[in-house]
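Complex shown without one protein chain; remaining protein chains in place.
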Amino acid sequence: MRLFLYEMKKIFSWKLILLVLLVNLLMFKVLLEFDLEYFPNGRPAGDDFKIEQHIISKYGATMDEEEFLDLQATYEEEVAKADAFLANDPKAIAVEMDSYENFRDFDYGNEEKMAYHDEMFFNSEEDFPWVLQAYEGYLERYQHKEKALVANMKGATPAQKKRYEQLLEEEKFAVYTDTVTSNFKSYKTSMAIVIFLSVAILISPIFLRDVNAGVVPLQYSSKKGRSVYRTKWLAGLVSSILIASILLILYMTLYATNDTSSHFDLPLYTFGWDYFWYDITFLQYITLSIAVIFGMSVLLSILTMAISSLVPNTIVLIAVQIVIMFVMIAGGATVIINNLINIWYAQAFVPSVLTIFAVVTILVAGFVWRREGKRDIA
Amino acid sequence: MSRKGDRVYITWLEMRKVLLSPVFLILLLLMIGFNLFSIWSDSYNREELQVVNKIIETYGPSFNDDILQTMERDINQLVIELGGTSTQAFLEEMTYEIYDHASSEEQHQIDHISLLYTYVQAAKELEARYTAIDIAKLKQDFLNAQTMPSWLEQKMANEFDNWHARFDEIVETNEYKQWFFLGEYGMHSKLFRSHMKTLAFEGVLIIALLTALIANYEFEHRTQLVTYATKKGRKLIWYKGFASLVCSLMVIAVLFGVTLGTYFTVYDYSTMWQIDISSGMNWEYTFPYITWWSISLWQYLLLAVVILTFVLIIVMLLTFTISVFVKNSYFTWLLSVLLLLAMYVMPTYFPNSTLQWMMHYNVTLLLLNPHQFFNGGTSFMMMQYHEFSTLLLWLLIASAGTIGAIRHFNVKDVV
Partner (left out) sequence: MLKLENIGKNYGDFTALTNIHLQFDNGIYGLLAPNGAGKTTLIKMLVTLAAPTTGTIFYNDQPIATLGEKYREQIGYLPQHFGYYKHHSPKQYLRYLAALKGMDKRVVEERIDEVLECVALADVKNKKMRKFSGGMIQRVGIAQALLSDPKVLILDEPTAGLDPKERARFRHLLTELGRDKTILLSTHVVSDIESIANEIVMLKNKELLYKANPATICHTLDGKIFETAMSFHAFNDFRKDYLTLAEKQETGQMLVRFFTEQTPKSDWKQVSPQLEDVFLVAYADEQKG
């Protein structure tokens, strides 16, 4: 235990802590901040989000005919307000856009009308153009709920088609927009990148540090002997678990400021656009994503420790890590984490990749363990 | 051996530390492999792009109303050969069924007609699109968008006025009426934004690494007491700096040479070297490329490579400076890369416009935006001479840093 704490202290040297902190500060600005600061990102996403927060509590995951009529009634109330505004706006009257209907379905070729239309959308304090557009989206989504699924079946693989048919059969339709889910997808991908980098930076020097310091002969000839390797390894594992947990907690706390809890209990199929292999809720999806990021970070740390014991010097360590990090970011984060259970990838794709990653990592680690147990120390 | 021979030999010995480590060769090969793969994997439209070469061969590099009329007549002739009457009607009536029934030679001809037609239509629209650009309004929007001290406001207003004049020149001289790949293909961005940027990134990673290796070598191999106590002694640090420089240039030559060489083998630019980057056909995003000077493709390519080479030399000098103080390759490398990242992030931390303006003189922006070199536009970065000033400033900073570091090294104890 005492030795374990010493090894932990070596891993969490203040220089490395500062470095990891710096990486997180910079990467937060580059990657994560956007999905926090600009959520929901402008219009119509902002309007969608506001409406959804309001109507989810009323309608829940599915929408029936009665709820649809209720939504339509709400929409018509809003239309009435818009009508009232337009009927009293001299500029609207001048271009014959004195009702919402005329405002919406206008002749695009007419420059004056176009100018007023644009003005109302982009340069006015009136919300109705955006709000009503958003409402129309929900109404249309309901009216064409089957169509969206059928359209996706074109060019789908047999497995994907089966899944769409299943959704169709079980009447699991998209009701809402993907504003919240696509934001989370982007956020978790960035989060994975930052955490992978932090783990790699913290853990990479773990074994090379002692080789460079020349203390290995003393360590391996001491009473603890080669079990020091296991102690260091364990300290590395615990450190990576610690750093991954701290960062996950930190970044998920920040994510909480996006205030998406209204959507937590909705199953993924209600969000539209993206379809998924499983009918889990958004909260379960978040949990799953966190678990996979955590698991991959731990595997990465195990792989990193194997690399740290195999490489002869720092330069090779960095070169190998450049390649590993490229794979972890371009493959691990932007493909695997981003598309965990997304229907665009074969159902077995992500689990297979993760299994291969785990098996390869464990095999390499096992090889290094055995080697370390008997190799001659130069 | 002569004195000069001596110097070359010592530099060579330092360079060997990089050139003979397989790790650099492997890393370089992996990077080149990645580049070639990404060039090939999205080259599906290379045949289609050939049409520009054919147009230039037949009608010359630039166009005007007469040429466009001739082209339309020629296209119509091709349509008539295929049994059509008007080109527009012919293409509109072209359904999948009809196309599928045509012989492969006819299909080829139809594709050709359709492509030519697209280019001619785009060319005809250009004049109107250019007339619609209102630089005065862009200037006003820019000046309104932020509060600047009056000197900066005046400076930026001047920038915009000069840019405006340049834009007028482009329009008056018809500089924009030159053939190039249609903006929709995004060929300018493909070459300068994706491939050049990737090259620059790879260059940073590998050059920071090799500099850290050469500079820290003695301390990491515990030979510092021997080497720095020899006749050359601490002067060795100069050779190390020089060796890092030569190795960096070699890496740049190989990395850029092979990648760009492959790129131009895959895509045929043979008739386009003299075409100006400011060609209106090259209109990719909301604005065309309105360059500060009339720069042809080959000049632009050359200048882009030169600029990135200088940026990478600056990276090498900064890494070298850091290594003298840090003496540990792991930290040296990470700090160099983070320094560049910090340069990119820094401007976003400062809402103050003067600081913003200052922060835009940063080499990371050059690394990230090779597609916007020499372009005017609506940000601090797009000022005239921005590339030149940034390089000069940072070369001075990095050289001062390096010389300071070497001086520091010469007086401190080697331990």
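Order as written gives the chain letters A and B; numbering starts at 1 within each chain.
Keep in mind that, in the parts below, contacts are C-beta pairs under 8 Å (C-beta built on N, C-alpha and C of every residue); 3 or more make two chains touch, one makes a residue touch a chain.
For clarity, every value in this text was computed on a predicted model and none was experimentally measured.
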Touch partners, limited to displayed chains, of the chain removed from view: A
Option from A:A151, A:L250 or A:I377 whose C-beta touches the chain left out: A:I377
Residue of A:L218, A:I249 or A:A346 touching the missing chain in the full complex: A:L218
Identified contact with the non-displayed chain, of A:V228, A:I286 or A:I337: A:V228
Which residue of A:Y6, A:Y38, A:W273 or A:F367 touches the chain not shown here: A:Y6
For chain A, the residues touching the chain missing from this view: 2-3, 6, 210, 212-225, 227-228, 374, 376-377
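Criterion: only the chains that are shown with their structure count from here on.
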For chain A paired with chain B, centre-to-centre distance based on mean C-alpha positions, whole Å: 31
Complex interface listing, chain B residues touching chain A: 21, 23-24, 26-27, 30, 205, 209, 212-213, 220, 328-331, 333-335, 338, 341-342, 344-345, 348-349
Chain B-touching residues of chain A, taken from the complex the two chains share: 15, 19, 22-23, 26-27, 29-30, 201, 204-205, 212, 313-319, 322-323
